[in-house]
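In this view, the complex is presented without one of its protein chains, the others remaining in place.
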Amino acid sequence: MPGVDGFMYPNEIELQWSVLIVLYPFITGLVAGAFILASLERVFNVQAVKPTYRLALLTALAFLLVAPLPLQLHLGHPERSFEMMLTPHTTSAMAMFGFVYLWYLMVVLLVEIWLEYRRELVLACRRSTGLTRVGYRILTLGSDNISPASLRIDDRVGRVVTIIGIPSAFLLHGYVGFIFGSIKANPWWSSPMMPIVFLFSAIVSGIALVLLLYVVTAWMRRVAVDMLCVDTVARYLFYAFLVDFALEMIDLIHRIYEADESFRALDFMVKTRLFTSQIVLQIIVGTLVPLTLLAATQLVRLSERTRVRLYMTAGALTLVGIFAMRWNVVIGGQLFSKSFLGYTTYKMGFATREGLLPAILLMLLPFGILAALVKLLPPWTSPEAPS
Amino acid sequence: MDTTRRDFLMVGTKLLVMTAATASALEHVMAGTPDAVTTYSTAEHWWAMLIDVEKCIGGGQCVRACKIENDVVDEPMYFRTWVERYHVNMSDPDHPVVDSPDGGIDGFTEKYADGDGKTFFVPKMCNHCADSPCTQVCPVGATFCTNDGVVLVDKDYCVGCRYCVQACPYGCRYLDPRTHTADKCTLCYHRLTRGMIPACCEVCPTGARQIADLKNPTDPIHEYLRTHKIQVLKPQMATGAKVYYNGLDGAVR
Partner (left out) sequence: MKRPFKDVEHLIRLAALFAAGLLVFAVARAELVPEDFGKYGHYRAGAIDDAAAWPRSYAGRARCTECHDDVVTAAAPAKHKVIGCETCHGALLKHADNPEVAVAKADGPVLCLRCHAANTGKPAHQPTVVAKDHSDEDTCVSCHKAHDPRTDQE
């Protein structure tokens, strides 16, 4: 059989979950990570990162809106996908995830953004006319009250929402990890560490994304980058990455040490079919290099310019590495046979329903949405805008 | 003779009622085929399958019959049941050489040098697990285990997410590219409910595949399980698999 080495059960030869299913945990990971960064300021009062607060929220929203799209493209019957909401099977992590997603979108993210921006929305409503005014009226739910008392209440409620939001964000991406980690049939996936590894890699990717977006948008707006802010964000990125790296190392060492029945087959797969994506992209380029660069900024005195450049490089490489991690989990988990006697190949189409082209478009879409959101709800009009 | 209006109404009404009743009864009779499933009660059955590896000669007729009976898709080749040929080399028993050319649908007529080792055939199929991991993960309730122990897929409800395909340890599920829904062996449920045996059991020339009803006290499986050494595939997964293999070698994956 072309592309098959050794023996695979006949039904295993063609991969079931494509690059779109790789995209999905990547996107929800960015959401969870961006939100955790935002919550650093709100709940833990890390004032230094306040310039990224609104941007992080909008980033989370832009990506969360796109998150269901790769899934819909993948489903055999997307027109029936609402069944997951109507008759969710409570033993299925995938079903329960639909509600976690909805909860997070509606009750956490949208409410928090609404409370944060309500004052600006009401002001915009007051000074606009015609259809735009109608639009803003809808967004403000028809309320015109921005008295100091109401804004104080907003702030307190917002704080509560964020506090609820942190475990919700953990759930959002931990669940995705559980979707894979709970499958006993697949030894590459089955692990109690899966939700935790997914979560921490999500936090890393989200922080890296917001860091990159903040610097890029500052450059685009020709304003100075708030160094205290980026230094702090980068430091949190470094810490989170250290934890993530440690967790992945624990998983790896555990596998190598226990060497159960699946080990040799998986080891062979990593060294051959997954060599580029796992060893090169995920581990070296995507983890060790950014960690080294970030460590350098923490240990050595460097100029602002150099630090920003290192942060940007580390951030970009981090995103590559975390994407590679998702790829290795999803695709890697389907490249080997459950008989442990063979391997297959992933044939990714280009302009097909689950091909590379829709994947690229889906990755670009959130940036388009973010651009629209930034126009509608500017993150830079908060009092602490960088000078 | 004087026919009153009252008589006319009485007779007319009776005729009308009887016609309606007859029509509805006829419709009911015509709707059900002579061998309709009205006599089948799921509570009376708990289906399992017995596969005797020592009897299997790798003819592949089961694979073919299943494809015909159940209209299983040909391109690309997906199977509800397939046969694997194992060659266990005594010098390297941990790494059997396994093949399943087109699932075994044309048998195994390719020359195979025995050499130093043992060769045997293992038919595979859905194990209709009592604790099935595939039904556990279905997000919408499109796959389920019936009260008589058969795991089925609801083609009109399945969303095609393929989570069940990932969750099956035995590789017996696939996505039907024509209906875009999950598909797998149904134990020929449409035959069981009419007192017939699955197509694969029907055509096996050696009787290596036998359908069994664990709830039937006269079923030969009870005696068979008592007198033979029986295994299920991947027992460590605790799936409650109900396909029992006689003579299953440890090398079988």
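Things to note:
All chains are identified by letter, namely A and B, in their written order; residue positions are counted from 1 within each chain.
As a working rule, a contact is a pair of C-beta atoms (placed from the backbone, for glycine too) under 8 Å apart; a residue touches a chain by one contact, two chains touch by 3 or more.
If you're wondering where the values come from, they're calculated on a predicted model, not measured in any experiment.
Partner chains of the missing chain, restricted to those shown and counted over the full complex, are A, B. Within the complete assembly, A:His89 is the residue of A:His89, A:His173 or A:Arg326 that touches the hidden chain.
Considering the whole complex, the residue from B:Gln61, B:Asn127 or B:Gln166 that touches the absent chain is B:Gln61. Touching the omitted chain from chain A are residues 82, 85-87, 89-90, 106-107, 111, 114, 118, 140-143, 145, 147, 149-150, 153, 157. What chain B contributes to its contact with the hidden chain is residues 37, 40, 42, 54-61, 65, 68-70, 85, 87, 106-114, 119-121, 141-147, 152-157, 186, 189-191, 193-194, 196-197, 199, 202-207.
Rule of thumb we're sticking to: only the chains that are shown with their structure count from here on.
Chain B has its Cα centroid 42 Å from the Cα centroid of chain A. Interface residues of chain B facing chain A in the complex, by the touch rule stated above, are 76-79, 82, 84, 95-100, 103, 124, 133, 136-142, 157-163, 165-175, 179-181, 237, 253. Remark: chain A residues 7-14, 16-17, 71, 74-78, 80-81, 83-84, 87-89, 91-95, 98, 179, 182-186, 333-334, 337-341 touch chain B in the complex.
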